[in-house]
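One structure is given here, and the rest of the page talks about it.
Excluded from the complex is one protein chain; the other protein chains are retained at their positions.
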Amino acid sequence: MTESKESTVRLLITCPDQPGIVAAVSGFLHRKNANIIHSDQHSTDPEGGRFFMRNEFFLAGLNGNGLDALRQEFAAEVADGFIMDWSFSPVWKRKKMVLFCSKVDHALMELLWRWKRGDLEAEITMVISNHPDRRDAVEHFGVPFHHVPVGPTLREKVSAEDAMMELMGEQVDLIVLARYMQVLTSDFVARYSRRIINIHHSFLPAFVGADPYRRAHERGVKLIGATAHYVTSELDEGPIIEQDVIRVTHSHDLDDLKRLGADIERHVLARAVTWHLEDRVIIDGNKTIVFRH
Amino acid sequence: MTESKESTVRLLITCPDQPGIVAAVSGFLHRKNANIIHSDQHSTDPEGGRFFMRNEFFLAGLNGNGLDALRQEFAAEVADGFIMDWSFSPVWKRKKMVLFCSKVDHALMELLWRWKRGDLEAEITMVISNHPDRRDAVEHFGVPFHHVPVGPTLREKVSAEDAMMELMGEQVDLIVLARYMQVLTSDFVARYSRRIINIHHSFLPAFVGADPYRRAHERGVKLIGATAHYVTSELDEGPIIEQDVIRVTHSHDLDDLKRLGADIERHVLARAVTWHLEDRVIIDGNKTIVFRH
Amino acid sequence: MTESKESTVRLLITCPDQPGIVAAVSGFLHRKNANIIHSDQHSTDPEGGRFFMRNEFFLAGLNGNGLDALRQEFAAEVADGFIMDWSFSPVWKRKKMVLFCSKVDHALMELLWRWKRGDLEAEITMVISNHPDRRDAVEHFGVPFHHVPVGPTLREKVSAEDAMMELMGEQVDLIVLARYMQVLTSDFVARYSRRIINIHHSFLPAFVGADPYRRAHERGVKLIGATAHYVTSELDEGPIIEQDVIRVTHSHDLDDLKRLGADIERHVLARAVTWHLEDRVIIDGNKTIVFRH
Partner (left out) sequence: MTESKESTVRLLITCPDQPGIVAAVSGFLHRKNANIIHSDQHSTDPEGGRFFMRNEFFLAGLNGNGLDALRQEFAAEVADGFIMDWSFSPVWKRKKMVLFCSKVDHALMELLWRWKRGDLEAEITMVISNHPDRRDAVEHFGVPFHHVPVGPTLREKVSAEDAMMELMGEQVDLIVLARYMQVLTSDFVARYSRRIINIHHSFLPAFVGADPYRRAHERGVKLIGATAHYVTSELDEGPIIEQDVIRVTHSHDLDDLKRLGADIERHVLARAVTWHLEDRVIIDGNKTIVFRH
């Protein structure tokens, strides 16, 4: 993790590939006296493909006002000519993150604990849950806990989501579904588009439908895994950020599988959240570019 | 791998679980002056479940005739009373293995090469292929190569399989489909039941149908894998022996994925074949018990 | 993890290898109407080597008094004849575990958290630290915290260890050094022989001496790891229980390495502690036999 530093900014760019992009961006930063600390790029195909770039730069004395001016200059001098999607993200300003959970707590606790250790570049503004059970554990970390029950009808779900949006307000940089066992409406997903991360179990082969651990156990799989992805309107089909697996044997019973699954879920989710917060992930259609270490 | 040794035998047992099985088996071996070298067991549920056991024992002076007598005594004194499925497998007698391949050679070469190094407890009696391309490479290892073309009609497929069975004869302990790109008839599969191992790619999630690597690439998966399994009449749905994965990133193109997929396939297949030859695998319905190191 | 169950016992055995051990043990359990749930064994060499066995069995109605009787019968009928080291460990009686820590808390918190989730078969009777910093975090879990300062002289160290022994009393089944940054006296180690587990960083190659992370970073290692081991009088040279590694690159700075090292340390330690509590580990000289899943 890069520590939060004054005057440090991350620039993410997506645009059609063409010659001269790197020269234009690095020339701009050089003219502004910025010092590039890290730079990563990826091209899907130099001929007619897409271009992706992450720059982390230091510009002595840069603050919020200076950054607004820099944004305007970048748009005029570079971005507009290359038809770029782009964003400047100041490292000194922690992203606002909200955690959603239900009853199980392994993913929630992993994130709260890493956050408390200073390993996540975020402010956790609140935890929202459709169950009251985790209030004490959450408040012990000094984080507000809101219990928003969700009824079984669509009308009740919409009403609950309205209450959640009211609680979160406008300023939300990331919502993490830390084993939140409710399907969100497409309205809600659209409103926080590209800012919701979910975690779920994964197997080879997949076991679509109910009770996947039981069926994976019956099939005698030798690996169980987890996938962290951005949420889109298609359930569990959004862009994958991170995946990992753990080895199991015939001597692991169904409870063992669920427990090991919980372990791998919390680690995969923690990595995905860390990378999002560090501006390491760019969404490209239904895929991601992840500029890891 | 345990080296092939005179007077060493492996005993595999499957039966309904009940008290006294271990006492009966170990008592029998002790009375016969056998020395247990390794013993592994597994119970799915001590109350009404299934029991599985692998014993490797040494009995000084034991040869083929002695082993036949031992089998009869074991049946009468132990196995029949516990309604056991069981087999004694002499380590001094190498299993007869046939490799099937088509055009791609990564899985075939890995097996031939490991076999030549002495790492596989088998005699490779022949390689059978529906393509002529790998003849030179196979014959260089001193292994007979048979080209058996397979036509597109069912009648031609049956005729080709008849020719293959004619070539292999009665004595086949294991058929390995080392990227053999033909679906076998259910008759063929039934004849060599529990003795055919296949390898195929695996992803999280699965991409069923055509061109899975392309679709995995489009979906931006972060892991690609392989699964080795016994072949049953349901295509790619037989009992899993081994699985593994390898990490990929957005910068791996489709060819990279295929190449890394080939790497992981050959290692997973080699492990599954090694364990089958060392009598480490027991099939239990659609699952396997694998007594690994 | 096997859940704590009434009437379930684990039997660990070490003895010189010779024919008939399994028959004797399983015959004994069968005569007592015990039902073997799991059994694992290992022989270093059937001719003149050592034999190791772990049995988990169920005996309806068995309680503390019955277990004492069973121990006496086992000694007389089996163990003495084979010169066995052996122990019966009742699963219904949770082991008493004490955690030692200093300032850093990653290993401590991982254990407390897994324990609270019910994943560790232990009662954590207390946490002892030479620093006061972790009192609040520990007491939040409902676990007593004792601050025992350790002065720089040997006299002060001995005095502190005396205070610790006084706090712990006689009933200690496991002491875990969860990043406890003090070297224990050989008297202390001898008193709790085979019952102290430590965790430390590991590299390939090793960097013996001061500031190993800095030197590993300077050498550009591509893997960093951790080793959990029993503590003996030779510092960091006791029997290894578990090891693991994580991949790093040139772009990880020294702080990254330390943070990733902390992550791998807490997982390796948690596995080692879990296995010890589940009676899966037998010490053999300076090695361990670990009967894993």
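Should a chain be cited, it is by its letter among A, B and C, assigned in written order, with residues numbered from 1 in that chain.
To be clear about the criterion, a contact is a pair of C-beta atoms (placed from the backbone, for glycine too) under 8 Å apart; a residue touches a chain by one contact, two chains touch by 3 or more.
Only a predicted model underlies this, so the values are computations on that prediction, with no experimental measurement involved.
Student: Sort through B:Glu6, B:Asp119 or B:Glu234 and give me the one touching the missing partner chain.
Tutor: B:Asp119
Student: Just name the one of C:Asn55, C:Ser102, C:Asn198 or C:Thr288 that touches the chain not displayed here.
Tutor: C:Thr288
Student: Could you list which residues of chain B touch the chain missing from the display?
Tutor: 1, 3, 38, 105-106, 109, 113, 117, 119, 140, 248-249, 251-252, 255-256, 259, 293
Student: Contact with the hidden chain only, please: which chain C residues?
Tutor: Residues of chain C in touch with the missing chain: 42, 202-206, 218-223, 225, 227, 239-245, 249-251, 284, 286-290, 292.
Student: State which residues belonging to chain A touch the missing partner chain.
Tutor: These residues of chain A touch the chain that is not shown: 19-20, 22-23, 26-27, 29-30, 33-43, 46, 58.
Following the convention adopted for this analysis, only the chains that are shown with their structure count from here on.
Student: Chain contact topology under the given definition, line, ring, star, complete or other?
Tutor: complete
Student: Taking each chain's centre as the mean of its C-alpha atoms, give the chain farthest from chain A.
Tutor: So the chain farthest away from chain A turns out to be B.
Student: Once every inter-chain C-beta contact is counted, which two chains account for the most?
Tutor: Contact tally peaks for the chain pair A-B.
Student: With centres defined as the mean C-alpha position, give me the chain A-chain B separation in Å.
Tutor: Chain A and chain B have C-alpha centres separated by 42 Å.
Student: Note the residues in chain C that touch 2 or more other chains, in rising order.
Tutor: Within chain C, residues 38 contact more than one other chain.
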